[in-house]
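First the structure, in the form of structure tokens, and then the observations on it.
Omission of a single protein chain aside, the complex is shown with its protein chains in their original locations.
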Amino acid sequence: MENERYLRGLEKLKEIDGHAGENVIESLRDIAPDFARLLIEFPFGDIYSRPGLDLKSREIAVVAALTALGNAAPQLKVHIHGALNVGCTQQEIIEVIMQMAVYAGFPCALNGLFAAKEVFAQRK
Amino acid sequence: MENERYLRGLEKLKEIDGHAGENVIESLRDIAPDFARLLIEFPFGDIYSRPGLDLKSREIAVVAALTALGNAAPQLKVHIHGALNVGCTQQEIIEVIMQMAVYAGFPCALNGLFAAKEVFAQRK
Amino acid sequence: MENERYLRGLEKLKEIDGHAGENVIESLRDIAPDFARLLIEFPFGDIYSRPGLDLKSREIAVVAALTALGNAAPQLKVHIHGALNVGCTQQEIIEVIMQMAVYAGFPCALNGLFAAKEVFAQRK
Amino acid sequence: MENERYLRGLEKLKEIDGHAGENVIESLRDIAPDFARLLIEFPFGDIYSRPGLDLKSREIAVVAALTALGNAAPQLKVHIHGALNVGCTQQEIIEVIMQMAVYAGFPCALNGLFAAKEVFAQRK
Amino acid sequence: MENERYLRGLEKLKEIDGHAGENVIESLRDIAPDFARLLIEFPFGDIYSRPGLDLKSREIAVVAALTALGNAAPQLKVHIHGALNVGCTQQEIIEVIMQMAVYAGFPCALNGLFAAKEVFAQRK
Partner (left out) sequence: MENERYLRGLEKLKEIDGHAGENVIESLRDIAPDFARLLIEFPFGDIYSRPGLDLKSREIAVVAALTALGNAAPQLKVHIHGALNVGCTQQEIIEVIMQMAVYAGFPCALNGLFAAKEVFAQRK
């Protein structure tokens, strides 16, 4: 059963984050391999796999939260990729980030927009 | 033109937040009436009125961000009402808040869930 | 196997948080029962059950983090109880909180001390 | 010399915070009396006593920072009192707090304005 | 009228941030040109243009807030330039940042000082 949860998480991680997700897992191998497993099991196996909210809305929620927190630029970029992977348009992502100026201030929104600019350029 | 922006914001505020929005505006009257005007003009007249992202997604973004920041309980409650007003189900809101455990920790998610519990009870 | 993880988490939750932990679980029953299960499984079943760091050090880490974040007073109180339950002295807890003045500022440390004062009074 | 630093801090604390400062010191007596001493010595004896920035500007800086952090309402209120005590007008304080909408978002600014409203009412 | 607000904001932006402000606007051109317009209109056209608080005090407030938040280094540097542009001395800026050790901890103050060091060196 635990194994099922891990496999479900791994599939979800690939669906959302593609290679970026695999890179994160890979980069944890030598320092904290158990954390790589927990990252697959809890966020992806337990949370993202739940019914009740579509993946596109889930990625909008993450992009909003990480833009507002403003202290996790690498993870914000991974999830801007993720949002695009599950069907958000570039314009929708820009709108979510701009809106964060209202709730977390202009600097967080600006830094979020620059992260998006970098991600969009990578995908061209 | 400025006037148009204010009126557009006021209408959007009513559409999303209903009485809760009016109460916020009212409570600012004696301390900072200009801030009430700016709150209508910028967040609602400029941001929420933009095309490119539907209101339901905008409210999901706000509920996510305010849950993750964890320092604005009154505004989180206003926007849980707002999310319900523009078509989110209770279950979708619960899912957004639960997901924040991954990005901002369990305490923020717990406090978000208790805020939702209070709002859902008020609307019964 | 999943069941084993849940039971391990439940036992750990009781060991650390006692009745306070059960109250949190209880308060989630009507709003987000799945979150109660996840709270037992991931933090307590997966993390607190790990070898490699004693429970007393784990509670010192939590009290430090929640004091520094400064936006989760109810959970800070639960974990000041938890720290006392697993063997920290009141003086050790006071020291951890005072030290946070250096890393998160005096207001966070002050609010942490007032939370500790409340918890210590409850346990008399 | 240490004694001189304590006395200098105590005088500065009284100049800025008046009774509110004394209440904070008093409330620490039974839980962490050493922290009360450190609070007088470092913030007030070391920092506020420095030349190079006038007290009014120092209070503007604190009101801005605590509004933006948004997680220390009691200390924000103490320093809104402090700002008024050292010569800021109510309008200047309102302007500082409103400006934080730009840097930390509207919810932080709103909660700061409601704190100011409470303080201004107390002083009437 | 809207146009007047934009022009007033643009002038204020130039007065405070000079070339740094123009660079931010420029860098938004391809990713979110509307956000560049909103950044001129709301922070600069609406807030900084208000009477009731002098520009020097406004920049002290921003430097304090961004140092304390600690998650917006590029914007902090822009506003250290801005503070110098509107009449703050280097010593006053150092004092504001040092004071943040009291309210947001030593790491935030240290990172603020290193930002100031970089800005002061650029202006030599």
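Residue numbering begins at 1 within each chain, and the chains themselves are lettered A, B, C, D and E in the order written.
What we mean here is this: a contact is a pair of C-beta atoms (placed from the backbone, for glycine too) under 8 Å apart; a residue touches a chain by one contact, two chains touch by 3 or more.
Just so we're clear, the structure is a prediction, and the values are computed from it rather than from any experiment.
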- In the full complex, which of B:83, B:102 or B:115 touches the chain missing from this view? B:102
- Which one touches the absent chain: C:19, C:50 or C:123? C:50
- Query: Which of C:10, C:80, C:96 or C:110 touches the chain that is not shown?
  - Reply: C:96
- Task: Please give every residue of subunit C in contact with the chain that is not shown.
- Result: 42-43, 47-48, 50, 52-53, 57-58, 60-69, 72, 75, 91-92, 94-96, 98-104
- Missing-chain contacts mapped onto subunit D: 1-3, 5, 34, 38, 41-42, 46-47, 50
- Absent-chain interface residues of subunit E come out as 69-71, 94, 97-98, 101, 105-111, 113-114, 116-117, 120
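Just so it is clear, only the chains that are shown with their structure count from here on.
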- Task: Superimpose the Cα trace of subunit A on the Cα trace of subunit E, which carries the same sequence, then give the rotation angle to the nearest 5°.
- Result: 120
- Query: Which is it for copies subunit A and subunit B: same residues on both faces, with over half shared, or different residues?
  - Reply: same
- So which pair out of C-D, A-C or D-E basically repeats B-E, with more than half the contacts the same? A-C
- Measuring from the mean C-alpha position of subunit A to the mean C-alpha position of subunit C, what distance in angstrom results? 28
- Item | Shared-contact residues (touching 2 or more other chains) in subunit E | 34, 38, 42-43, 47, 50, 66, 68-69, 72, 75, 100-104
